[in-house]
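The other protein chains are all here in position, but one chain of the complex has been omitted.
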């Protein structure tokens, strides 16, 4: 359960830790503010699951694509999405990343390569594959990442997507956060006993691996290997990470009192907090308490400012209601498009 | 490539051979009559693929359920479907198994336990699972079989169905006839190289096996093992059989001249004709030429009579157009229904 | 004896009665046995009838609809639930190509008694993918019946009629109705499918509504009463079969028609209702008929935009006034940005 680290890793881990803390601080602030009833849209918090987005996205640049589902705050932020635009979106403001039309379940940041999140379980998986196809056909060295939960692997579209990605050897990474639940439904009522998403995926013939999703360095290493492989043109890969959602499925509260999971299970997972574990490893590696505290305080100012920005932002107005139904006419075909370098299968 | 047989098997093989011949004779007659343009619906012939329906259905009784897709004549007949009603259906007559509303792509015979065939690729697979669920919940010792092609395994619903059947350990047998093509599309443009349906299915955790789909005894044995396992309550199974369609995808002709497959490949598979191989094995086992010829002639009279019946049958009339849109009111709930014996998962 | 129950309690009672009366009935759907029990409608049923008859399912809407169909062929009577109609779009192939057609296309030899309950989401930022109202789609499919109860007693009686019916039924529950109370008779009863209800009689204008819009239409009728305009409110209850006779009889008397719909305007159910009246006799209409519905746009999430998106009683009033030559100041129709119109009542806090 302990992180192991080579001599050179404290700096890396500190960088990852800063990002873990940032995600946690943002979402705890959302949980704190939500009862004010000014964020009038569903929010699915990823508190407890931060290590996966952080460990994976550490290998990605803004040119790479990422897509996610209903639980996307962490993916959006770790991928470099604009925090102010995200909070403004959750507050339903015109300055939101989707200009208030989408809310928490529809985040997007083109500059950061975060192509979009939508809350129909599994539905952005093929879209991520298509983005990889687009990059490949245009000869761009981009990689595309699909983030999803284990519930999404029960949707047929997951399999269809894996088949096509493998067939065409597309540069796409499938990242499954297996947090044991789909809403209040445990794995036992949805998947045969002993099922592993990794094994299920392997039947399609792509590279697969699984790991501890609460160990940010483990995530970082597995993602690094998979992404290097994909960047070498060896085709798609899937990673399955075991992790756990702390708060209720949707909303700011804890909900163990409902009885769909045990307090003991919850505590066991809380003891494996990705932040605490990274912190302990950093301490053990000799990072000073002052440096750690600084890392922990750092995001607060940014988050304060972003909340203030969001709250001060204007609401959309009546004219915005009907705007953006249709995209404007196409520009003339772009002659500068790179030539097609994607080989026929 | 040769059939191997134990001492006691000639009688079994002769029985299977009779059924192989029957299916072949029926479909060759359809191919012969089709150009008359009186069968005014698409027909998907299974000539060349007869060993799978015959070998599988030899283990089933009328109480067992079977469902199929667009290429269903063989499954319908081998399952015990009424030949006259099938031909009348293809001829669009009121005496057809679907009273002319369905045609070749919508065969049904409740008395034979053939619950239905419909031509949307993959779509009867979950329906077969549901029939198994129904049987299980009602405590009936029925088994349900889903017949489909390898193209159907590319539809997400295939995976969703396997997952649920395995989760609930349902009495359902999945039978995939892998004939290498979906219409004119070879496997290479649809599935990654080296993909086996069997391995793909195995990820779901059900029992799987694969075999030579042109060797009726091999089919019979594999199906026998799988079905015995299912009847023992050990959960679902999947069988993949390699086989080959001789005629065009849809219609009565040969179509190798189109160039989507090679003449050499076609000949190689024709040399593996399930009928010839069974016949050779029967000869080798000492079955007399006279007996074999009798078996080969036997279905002709039945088919002649069925064609005559179908052609002489009346067409539906104007009143039939609007009938059967809605099923009549429910009978009162049936108190004689067997108690639920299906254990909660 | 009738007693007051909420819409969701009424549905819960109907499901319990259905399970009790017929061992062939079973319930399945994402979250059906979970602690929230589909907004209360399935609470306690797994405990009472056992996990073999009331169960959860994988996130596999498409296959599970096929499974429900197959089980219906095998003699069961499934009741399936989708927490949002939007999720059921994954199952449209099974619903439309299969369930709707098996009886007809197999010449009456097969039947698919299947109730598919789908929630029509609304409010608190449900947004573009959790708040669609696609009832017009299902009504366009021969072989399906489409039911949209507006009151607790109809919810119970129509659900029991749906479970007793031998056909596939799309049963749509508007999220803003679950907490609404009304008198509900005890015991088993059915409300026939295909018959509309005159929710309030009137002689000056006919307001045709379904589901939640029936409440807005009744509010509109109250707002019109002081103006000495007596609006007749028709609650369709089922849109397939559609009770054209009740609509036409009313318009014959009132000469004016306003349709209040939940779905977006164009190619929705409003067009069909207007067309049926016009086809009967366009001269019945003393003024151009009106459709009041959300505009032809996806549902926006921001509460400020959602306020502008959903029509309310005042929009129906404005439509009636226009027909009578009494215009409305458009400013009266525009809600304040801070108005909390994204919840049915203040107790409804949070996303669901």
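To keep things simple, chains are lettered A, B and C as they appear, and every chain counts its residues starting from 1.
Simple rule for what comes next: a residue touches a chain if its C-beta (ideal position, glycine included) is under 8 Å from a C-beta of that chain, and two chains touch if they have at least 3 such contacts.
The model shown is predicted, which means the values in this text are computed figures rather than measured ones.
Visitor: Please pick, from A:39, A:78, A:133 or A:223, the residue that touches the omitted chain in the full complex.
Guide: The single option touching the absent chain is A:133.
Visitor: Of C:222, C:279, C:332 or C:345, which sits in contact with the chain we cannot see?
Guide: For the chain that is not drawn, the touching residue is C:279.
Visitor: Of the residues listed, C:78, C:263, C:311 or C:335, which one is in contact with the missing chain?
Guide: Hidden-chain contact among the options goes to C:263.
Visitor: By the contact criterion defined above, which parts of chain C meet the unshown chain? Give residue numbers in ascending order.
Guide: Counting over the whole complex, chain C touches the hidden chain at residues 62, 86, 89-90, 92-93, 96-97, 100-101, 104-105, 127-129, 132, 134, 136-137, 139-140, 142-143, 240, 242, 263-264, 266-272, 274-283, 285, 287-291, 296-298, 300-301.
Visitor: Touching the missing chain, which residues of chain A?
Guide: Residues of chain A in contact with the hidden chain: 65, 67, 96-102, 106, 108, 110, 115-116, 118, 120, 123-135, 137-138, 142, 144, 156-157, 160-161, 163-164, 167, 323-330, 333-334, 337, 339-340, 342-345.
Visitor: In the whole complex, what residues of chain B lie against the chain that is missing from view?
Guide: That gives, for chain B, the contact residues 37, 40-43, 92-93, 96, 98, 100-106, 118-122, 151-152, 154-157, 182-185, 189-191, 250-251, 258-260, 315-318, 320-322, 325.
We adopt the following convention: only the chains that are shown with their structure count from here on.
Visitor: At what distance in angstrom does the C-alpha mean of chain B lie from that of chain A?
Guide: From the centre of chain A to the centre of chain B is 45 Å.
Visitor: Rounded to a whole Å, what is the gap between the Cα centroids of chain A and chain C?
Guide: Chain A and chain C have C-alpha centres separated by 36 Å.
Visitor: I'd like the Å distance between the centres of chain B and chain C, where a centre is the mean of that chain's Cα atoms.
Guide: Taking the average C-alpha coordinate of chain B and of chain C, the gap between them is 41 Å.
Visitor: Give me the residue numbers in chain C that touch at least two other chains, ranges are fine.
Guide: 55, 57-58, 60, 62-63
Visitor: At least two other chains touched by the same residue of chain A: list those residues.
Guide: In chain A, the residues touching two or more other chains are 154-157, 189-191.
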